[in-house]
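One chain of protein is taken out of this complex; the other chains stay put.
Labels A and B are assigned to the chains in the order they are written; within every chain, residues are numbered from 1.
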Amino acid sequence: MSLLDWLFDGLLGLTMLWLGIRVVSGAELLNTIMSFIGLGILMALAWMRLGAPDVALAEAALGGGVTGALLLAAFNRLKDAPSVQTEQDDKD
Amino acid sequence: MIKTDPLRFIAILLALLTIVAFGHMLAWSLWTLPPEAAGLSLIVNEKMPESGVDAQVTAILLNFRSYDTLLELVVLLVALLGAWYLGKLHLPPQDSKPGLVLEGLVRFLVPVMILVTGYILWLGSHAAGGAFQAGALLAGAGVLMLVVIAEKVAVRDGVRLRALLVAGPGVFALVAGGLMLSGKLMLQYPQQHAGSLILLIEAASTLTIGITLTLLFAGGRPHRGKTD
Partner (left out) sequence: MSQFLWYALIGAVLLCIGLAGLVIHRHLLRRILALNVMSTGVFLVFVALAKRAGEVPDPVPLAMVLTGLVVSVSATALALVLIVRIQHLHGSAELPGDDA
């Protein structure tokens, strides 16, 4: 394990830890979602380092892309009009 | 950050101490693992010629442990049904038309993404790739369309949509059932057709995964329209 490998892996791991702490302890909800998307992308990088390209592809697309889009959509829907609705308009 | 009464504060403190102790035990058990362990990779390497594909992870997902993959596709469908049960689809009206550049970019990107989806699907048989990665990319294209050009995307519940939704687990179950009818065990592919069956199942699964994830992003049951 060369010094450069160690430097890369060490920095990647520490940044993932820092992002994880930011997700859990963020003050603004939007910042936590952004940190989580960043964590997903770095996770894909970590999996490339560990020699698993299939998992890295899937994580970059699913974890970073789809989960990020889901979280942001939910965040927007929670922000707009927290009202008390009846069941009426959901019956088909 | 935590404003709460003393009882809850003490409860949280105890929980955190327990988590720290658990973390230490986990770290210690990871530390004392042997650094070299072949695991199941030897058996997989041995049986690879019989699997019909050249990539190990694809062989495991679609041949050696295909039952897990079948159930995973059903899990996706069940999650979508849960989301559909909770309310109707309501795409908010866009307050501003997307600019020329954004709309042009999306019109360029979506066909390219569909093309790359097909490529990754085909690539899964001999390199890193496969149905899940391709389906996730397809879902990305769907989400892009829903977000940018929403008023031009018409999602209608009907026969075509439902056929696409059950294509993945449906084709998988049909192959399994057909194999059982012809006398073999469930999902025991015949040797010379294994590669083609895997590609067929993966293709159907890619469509299903893409549509299901896009609809999960949209978040509700689309209303019934003309089945066109």
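By definition in this document, a contact is a pair of C-beta atoms (placed from the backbone, for glycine too) under 8 Å apart; a residue touches a chain by one contact, two chains touch by 3 or more.
All values reported here derive from a predicted model rather than from experimental measurement.
S.K.: Please pick, from B:P34, B:P49 or B:P92, the residue that touches the omitted chain in the full complex.
M.R.: Reading the full complex, the residue touching the unseen chain is B:P34.
S.K.: Even though one chain is hidden, which residues of chain A still touch it in the full complex?
M.R.: That gives, for chain A, the contact residues 1, 5, 9-10, 13, 16-17, 20-21, 23-25, 29, 32-33, 36, 39-40, 43, 46-47, 49-52, 54-55, 58-59, 62-63, 66-67, 70-71, 73-75, 77-78, 82-85.
S.K.: Contacts of chain B with the missing chain: which residues?
M.R.: Here the touching residues of chain B are 2, 4-5, 7-8, 12, 15-16, 19-20, 22-23, 26-27, 30-31, 33-41, 44, 56-57, 59-61, 65, 68-69, 72, 75-76, 79-80, 82-83, 86-87, 132, 209, 212-213, 216-217, 219-220.
The rule is simple: only the chains that are shown with their structure count from here on.
S.K.: Counting in whole Å, what is the centre-to-centre distance of chain A and chain B, each centre being its mean C-alpha position?
M.R.: That gives a centre separation of 17 Å.
S.K.: Hey, which residues of chain A end up touching chain B in the complex?
M.R.: Of all residues in chain A, those touching chain B are 25, 27, 53-54, 57-58, 61-62, 65-66, 69-70, 73, 77, 80, 89-90, 92.
S.K.: What part of chain B is in contact with chain A in the complex they form?
M.R.: Interface residues on chain B, with respect to chain A: 1, 55, 57-58, 87-88, 92, 120, 128-130, 132-133, 136-137, 139-140, 143, 147, 213, 216-217, 219, 221, 223-224.
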